[in-house]
Every structure is written in structure tokens, then in C-alpha cells.
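Note that this complex is displayed minus one protein chain, with the remaining chains in position.
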Amino acid sequence: MAKRVAIIGIGTTGFRATTPDVSYRELTYEAAMKAYLDAGIEPKDVGSFVSTAEDFFEGYSIADEYSPDQLGAVLKPIYTVPGDFIHSLASAYMMILSGIGPISVVQGLSKASNMLTLSEMVTFAMDPIYNRPLKESPHSVAGMEMARFLYETGTTREQCAKVVVKNKKNALNNPYAGHSVLIDTDYVLNSQVVSYPLTQMDISPHSDGAVVVVLAEDETAKALSDKPIWIRGIGWCSDTPGLETRNWGQAIYAQIAAEMAYKMAGIHYPRKEIDFAEINDEFSYKELQHLEAMRICKKGEAGPLTEIGGTEITGEFPVNTSGGCIGVGNLYELNGGHKVLEVVRQLRGETGKNQLKNVTTGLAQSWRGIPTTAGTVVILSN
Amino acid sequence: MRRVAIVGAGITKFYRNAMETPKELAYEATKMALDSCEMKLSDIECVVHGTAPDAFDGIHMKGEYLSDGSGAYRKPYMRHYVGGGTGVLSPIHGWFHVASGMFDTCLVVAEEKMSSAYPHPAGAFLTIFDHTTEQPLYPTLIWIFAIEMNRFMTTWGYKKEDIALVAVKNKRNALDHPSAQLGAEITVKDVLDSEIMAWPVNRLDISPTSDGAAAIVLAAEHVARRVTEKPIWIDGVGWALDTAYWCTRDLYYPDYVEVASRQAYKMAGIKEPSKEIHIAEPYDPFTYKELHHIEGLQLCKRGGSVQMLLDGVTQRTGNLPCCPSGGALGVGNPIAATGLMKVMEIFLQLRGEAGNRQVPGRPTCGLAQAWGDLMQVGTVVVMRS
Amino acid sequence: MIVTPSPTLPPLRGRESLPAGRQGWGDGGETMALIERFQKTTDITYWEGQIPMSYIYTVGRAGEKFFRELINGKVLGTKCDACNTIYVPAKIFCEKCFARLEDHYLDVGTKGTVHTFTECYETYEGIRKEKPSIVSVIQIDGTQGYLVHWLGEVDFEKVYIGMPVEAVFKPKKDREGNILDIKYFKPTK
Partner (left out) sequence: MEITEKMVAKTATKLSAEEIQKGEILSVKWTPKLRYAWDNGPAIGRYLAELKNGKIIAKKCDKCHRIMIPPRMFCELCWVPTGEWIYVKDTGIVNTWVVSYVDWKAGRLDIKGGVRPFTPAVIEIDGASKGMGILHHLNEVDPWKIYRGMKVKAVWKSPEERAGAITDIKYFKPL
């Protein structure tokens, strides 16, 4: 890849369980304002915009209509990716390399607190003919996947609980986090069972928030920013969508997406060449499953590594120093945006108490949640 | 920047009610597209999917549900979405997957199954309006079209009888399209006598709701030259969204289509669109909309589109044929697949493979355009053979 | 290098010169995103609404065959010879190689093994159930396909991954040609 692309500006409103005082317009506007000031640009300079929105999580049946105003993208090239934030980031990356414009802006938003029937909306994503008639909670899909994962890799529920404890503790020092608390593994293990072996604490509560990221190609990035964060590799993959045809134990989507990103970044030994990672932990076991899928841990090694504190901030491979979905909140389409934001802040040295020492390369990985098998990975370095 | 060509295309029949599930419709179109250029699924490096509101097929995160039908099994797969403009945004999204150098081949699929919505797909359009300031008035999409058509007519003094000619032209053209749902020989009087939906819009002024899918295969230059001897190059892309406050804009002229077409013309190096574009497929969900978009696309001066229609310039035999395929009015309007059907029409016309829809005189430069949302998005693709 | 419009194209009429000039914007020192915010919590309001839609999904070509046979107490799959894969429930295409499978329907029997299972305490609306149900992914014997269904006539503690089960159908007259024609799967003796 001759030309390189860097992230030169980030902006967020932070993530809280509810944001009653602002509508989605003001929420996005605030994040965009901060990102543009951080990058030192104006909407006029931006060549293309990508917004991330899924209709039923916004409450519109065409959600992209309401994206241009808040970003200053009126009468400009903007479109919406109903996917994960990192899908949009990849779109912006490709648009810059195709010469659509030297600067691109990516936006994502979560207003989950406005969704009164959230569980039913997720059920509405399941196959209407073979799965929905059973009228079971979508959490049963996570429960079944967790059961198969524990069975195949020998990981224990205590190790999954350790993930919850670690992430909620890390979130305490993250000013943007919405669900931080100090608890022990017993609390997680004894919390109410939702869909065995998944308990209430294994599931990340949702949060509201917005993230805007500004990308720029090589020279423009160096001209505008003194600390550009380079996109070294990016990958995304959709595995088979059917519950009847998928692999229930492994996260194949994360494996393929990661390999694509590693190939682009020229990485052969992810465990050594990557310093830390923000990994999707919408459910506790997912962090472990994704670690193993991305060759950062061998099969069955993620649980023990977490147990001995290997993934703590002080551990050998820090994971989710920000608190992850469990500590910050599940942001649905914006999950990837939060991961990218936290990796950029770590690489810029802006995370305060959670700051890792002399890190150069970070990985952000996301998953689109139940019932999808769509995963994304991006590798950033300063 | 790498040149990207369309090398293959496939489409399903368009029906008001199809039995197939959305996955099966997507599969049929994708399979035909791959067979048309003798490529296997393993030759495809990434898949791009365009489909409009999930509220039609009735499946949340519809992009993921359709991934296996679109040939995206364990491949990089991404959905894009700009309402009605999705169909022509599909090749644009696919174009920069290849032009960026990330991939050499890309499968672009567009699908829509509107008949799942019960009792009528129109109900899904209630929730495209602002949920607080407009939805309590229970608006429907036909109102906003009629509001725009009224403004368009009262600004330029166009008459309904002239605008009705678009329906006559497109439905006659559609008689030759294999997927057509409403090909018919009608007269202006039929259009004016058809029942009033929302004056000034009558029933024959509107394109039907349909189920259908379409797919095309894109390839980088070195692959395209090996796969086909007649690659059709995507030389210009452009898209733009206007503000969502549609009541604050003067609806007589589509600024967003002008901005999108300027971007595409600049990229394709076109200075005189009305002369250099030989064939066009403007978006025609409603009769007046084709004229509205012809003006936005700079293919004629403002207020001159009806005269152009009356002079027969936009007939198949005219020197700037518009909607030779039969357009949404004739072939059918499964929202996202309509846009891709238009891109396919230009692909087939420039290769001289449009059968009895083929316009005379070898056209070498064509344009497809789609519109969407609250009178808000213009997506334009310029193609050359 | 910032892209500027080429001189030959006449400038856009009307709102091209959007007044977002560099000098006017953002130079007013710290620019708070919003000049004003709610000061009293009682001023904060929201607007309730819904997306009022209902749906009828046709089961599709493969579904017609699969569910007509389900009424007769048979489970249909389709075989892709190229990938040596049998899909359950039947599909008209192979997602791996895109081969057409419409003339490869076969009866795959009603026996299978528990691939994974769970005890779910929540309904699809997120409401707590009094009595949990056992939901399971059942691999149909001799195929690579699964069915997601309930387990019956067994206690949750007794269920294990790999347990052989078989389908229990509703009485023939109650079958309507949908996935609920199978009541549940029960352990085979």
C-alpha cells in the first residue's frame, strides 16, 4: 500500500447509561465538534463522511436521512454503513486511497436508552421462519454459544467472571466509562442466571454516546497532526448468518478478519508484535473466545491467562484497559468506535491512570452482536 | 488510481409478491451475475450489499441476514445504505473497494422484498419522517412526492399532460425488458384518468412496489481484461445528501443531484454533460421525478426538461435516450435493486447487448442516477465502454 | 493538498458558497458545543413513538418443500456434492460454492445429538419466565446441519453435549407447516 492513512482527530461525548438532556443531534454535534477541533479542520475541508446507523436502533426506517446535519456534511459525499463502526472506518480508509478526498470523517452513535423494547428488536434480527417462532430470548443464543465454548476449550465460568471483574475495575479510572464498579468473581457467579451458563453480570449493560473520528492521508496527516495514529491493518468478515450452519464454539469471523488485518500490517506473531488490545466483550466469554480466535492466545489459554492477571493493565498483554463493553457499556453499532477511540488514546498517552508505558501498536476488534457472525479488526500504531 | 470495470451482471424477475425469501432472491441474482462472466465464488475477494429499509423485508440488521445469499460466506462483506439512492451507491461502494487497491474483484448485490410488509409497504414510510415534528401528522411518502411535484409544476408552469408522457415512454420501453412487472402500452389519457392518489399524483404516475434483486461483478483493470473483451469502465462517481430539514429547501430543483453529478463529471473529465453523455438512466419512481433529475444532472437547462421530452430527445431513438430500460415505472421498483437495474441497463447498452431495448448508434458513455430519502440524496455513476 | 473545484465547471448556483468560511468558525476561543443546556431536570422531555409494522414472511422455495414434508413427519435436507455438505433445514443453494441444490433434496431422518444447549429464563421480550425452557442446537445425524429447538421429557441436569435425541411431532392434524410442528426433541432410549 503506497499511501498511508492516519487518524488525526477523535471526539466523544463519553458513555453513560442515559443521556436524557440531549437528542441524538446534539450528541453527535458535540462529538463532531471535539473531533474537528482535535484534528484542526472544518467540515469544509472534509472530502467524504461515513455515518454508522442501524434503522431499528435509531427509531427511523431510513436512519441515514438524519446524519448529514450534525456532521456539517450538507451537500457533501456522505453515506451510512449499517454495520460496525470499524466497517465505516474501513470505508473511509478505502475512499481516501481511491482519491475521493484527502480527509474523511467517520461517525457512530448509540441512543440505546431510547429503545423501550430492545430485546424484541434484537429478536427481530433472527430468522423469521426457523428461529423466531420459538419466541426465546436472544440471550439463549449467547448462552448456547458460551456452553459450547466452555465445553470445547475447557475454560471455566470463574475465568469468565474474572473478565467481568477486570473490566469493571479498569472502567473506574476511565472518565468516559458508564458502568464501572468494584466487585469480586463470586458476585458474578451468583448473579441471576439469564440463560445458563450466562448470568446477568456476564452481559454488558448498554450505554448512550457518540464518537467521531477524522482520517487523513499521508502528507495531510503529517501536516495537520503532531501525533498521527497510523492504520497499519484493517480487516472485516461475515461468517454464515444462520444458527443452523455456524460454528458454535469458535469466532471464525474474528479469526478471518484478524488474519486479513495481520497480512496487511505485516504481523506474523500477534502476541509479540501487538502491545495491547481493545476486544469485544459484549458477553464475558466473548473476550476469551476472541483472544483465542485472533491467535493472541492458543486454544484454551485465554481463560488461564486472565486468571493469573495476564490481561490486566499490569499484565503481559493488557486487554480492555478502558473497561470494554462490560465496564463502559454495550454501544451496539458504536462498539467498534469505542474500541478505536480507546486504542488511539492509549497510543497518544492520553488515558491517565490506565496509561500503558511506551506502547506502539494496538488492536481494536469488534463484533456486531447477537445473532450476527460479523467481526472487524483494525491495527493502529503511533 | 486503478480503473475499475463492470464485467458481469444478473437480475431476477420483479414481482409485486414473490414466493422466494430475500436470501433466495439475492442468490438468484448473484448466481446469474457470476455465470454471466464465468466466475466462481472463489474468484470473488469481497462482497458489497445494498438494500434499503429493513422495515420492508421485516428483518433487523438485514445486511447480515442476506450475507450468505449474496455470496459473502467468510468474505469481507459490508452493507451501505442511503434509502432509495442505495441502488446506484452500490457500484460506487464496490468501486472504491477495488480502486483503493484493497481488492481486485468485488461482487455488488442489491435486493429488496417489499411484499413481506403487511398490509402495505407504504406503511413503512410513515417512520422516515421526523418522529417528533412530522410523524404525529401521519404523513406518507406519496404526500412528499406530490408536494415536490406541485412545487416543480407551479415553478415552471409544467402541465400534468406533458409529465404523463414519461409514464407512456417508460412503460412502453419496459415491454422489452425481461424482468418487467408493468410493461404496457398506455396513453396520456390513461394516466390522467387513473385514480387520484395525492393530486397532482395519479396511480399511473407512480412506480409499483416490487420484490426483486440485481447483482453486478466489478474487477480491476488487469482482471477485467482477462474476464471479458467488453469491460465497461466506472469513470465517474458522485453522491451527496442534502439537509434533513426538507421543508426548508425549495423543492423545485434537486441541488443534491447537481452536486453529485458535478463530482462524477469532474472525475470522468466531462465538461459538457448534455453532449458527452449518450445515454442516461435517471431515477423515475414518479413520472415528474425523471424530468426533475434530468435538470439536476445538467443534461438540459433548468425548466427545459419537458420541452426535451416533447421533442422526443429522451425517447430510445432520440439523441439522449433516458430510461431505455423502462425505468422504475415500467420494470418495477424494488428500491435498492432498481438502482442497480439501471446501472446494469447502461452496462448492457454500452456493450450492445440490450436486445430489442438497444438504442441505435453505438453509445460509449452512459450515466445512471438514483434518488432517495426525504428528497435528499443523489447518487450518480458515469460509465464508459 | 486540499481539492479545489476545477475552474472550467461553472460554480454551483445558489448555496455553493456556504458561509462556512475559515475565519468565522471556531476561532471564538473555546467553542462549547451547545450554547445552552437544560438547567432544570423538570424541563427535560422525551417523545414516545413506535414503528407500527406487521409482517407475513413466505417460507420460500426451500421452505415450501421442507415444511410440506415436516407435515408428513419427515425432515428434509439438501446435499451439495461439490462441498460434500448436507444442509438442514433444506436450502436451494450451497453458501460455500454457490451450487444450486434444488434437485438434491433428501430425507435426513429425525434423530440427532445435542451440539449445545441452555436453560433460558427470559422470553424474547426480555421478561423473566417462571419456568425456564431448555433450548438446544441439535446436529441431525449424518449431516452438517443443525436445528434449534426445545428439549422435552428430560431434566436440565441430565442433558449433556453429545446426548442422542429424536424429534417428537405434534399430532398430524395439528401440524400447520412451520417449525413448531416439531414439539421438542427428547432423548432416545
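Chains: A, B and C, in written order; residue numbering restarts at 1 for each.
The criterion applied here is as follows: a residue touches a chain if its C-beta (ideal position, glycine included) is under 8 Å from a C-beta of that chain, and two chains touch if they have at least 3 such contacts.
Just so it is clear, the model here is predicted, and its values are computed rather than measured.
Trainee: Considering the complete complex, which visible chains touch the unshown chain?
Mentor: Checking the complete complex, the chain left out touches A, B, C.
Trainee: Tell me which of C:43, C:103 or C:130 is the one touching the absent chain.
Mentor: Checking the options C:43, C:103 or C:130, the one contacting the hidden chain is C:43.
Trainee: Please identify which residue in A:12, A:114 or A:311 touches the non-displayed chain.
Mentor: In the full complex, the listed residue that touches the missing chain is A:114.
Trainee: Take the complete complex as the reference. Which residues in chain B touch the chain that isn't displayed?
Mentor: On the chain B side, contact with the omitted chain comes from 9-15, 17-20, 25, 28-29, 32, 36, 58, 115, 118-120, 122-123, 125-126, 129, 131-134, 136-140, 142-143, 146-148, 150-151, 154, 178-179, 195-199, 211-212, 243, 245, 247-251, 344, 348, 353-355.
Trainee: By the contact criterion defined above, which parts of chain A meet the unshown chain? Give residue numbers in ascending order.
Mentor: Chain A touches the missing chain through residues 19-26, 29, 42-43, 56, 59, 68-70, 72, 74, 111, 113-117, 120-121, 123-124, 128-129, 132-133.
Trainee: In the full complex, which bits of chain C touch the chain not displayed? Write them out.
Mentor: 15, 18-20, 24-25, 31-38, 43-51, 53-59, 61, 63-64, 67-68, 125, 177-178
Keep in mind that, in the parts below, only the chains that are shown with their structure count from here on.
Trainee: How many angstrom lie between the centres of chain B and chain C, each centre taken as the mean Cα position?
Mentor: It comes to 29 Å between the two C-alpha centres.
Trainee: Between chain A and chain B, what is the gap in Å from one C-alpha centre to the other?
Mentor: Centre separation, chain A to chain B: 34 Å.
Trainee: Would you kindly tell me how far, in whole Å, the mean C-alpha position of chain C lies from that of chain A?
Mentor: 21
Trainee: Show the residues in chain C shared as contacts by 2 or more other chains, in ascending order.
Mentor: Each of 15, 49, 51, 55, 57, 59-60, 63, 95 in chain C touches at least two other chains.
Trainee: Counting only residues that touch at least two other chains, what does the list for chain A look like?
Mentor: Each of 56, 59, 61, 74-75, 128-129, 240, 245 in chain A touches at least two other chains.
Trainee: Enumerate the contact residues on chain B facing chain C in the complex.
Mentor: Going by the criterion above, the answer is residues 17-21, 23-24, 27, 30-31, 34, 40-42, 55, 58, 68-69, 71, 73, 116-119, 123-124, 126-127, 131-132, 135, 255, 258-259, 262, 265-266, 271.
Trainee: Could you list, by residue number, the parts of chain C that touch chain A in their complex?
Mentor: Within the complex, chain C touches chain A at residues 1-3, 15, 18, 20-22, 25-26, 31, 33-34, 37-38, 44, 46, 48-49, 51, 55, 57, 59-60, 63, 87-89, 95, 115-126, 133, 135-137, 144-150, 156, 161, 178-180.
Trainee: For chain B, which residues count as touching chain A in their complex?
Mentor: On the chain B side, the touching residues are 1, 21, 52-55, 58-68, 72-83, 89, 93, 95-97, 99-102, 124-125, 127-128, 130-131, 238-245, 255-256, 259, 263, 372-374, 376-377.
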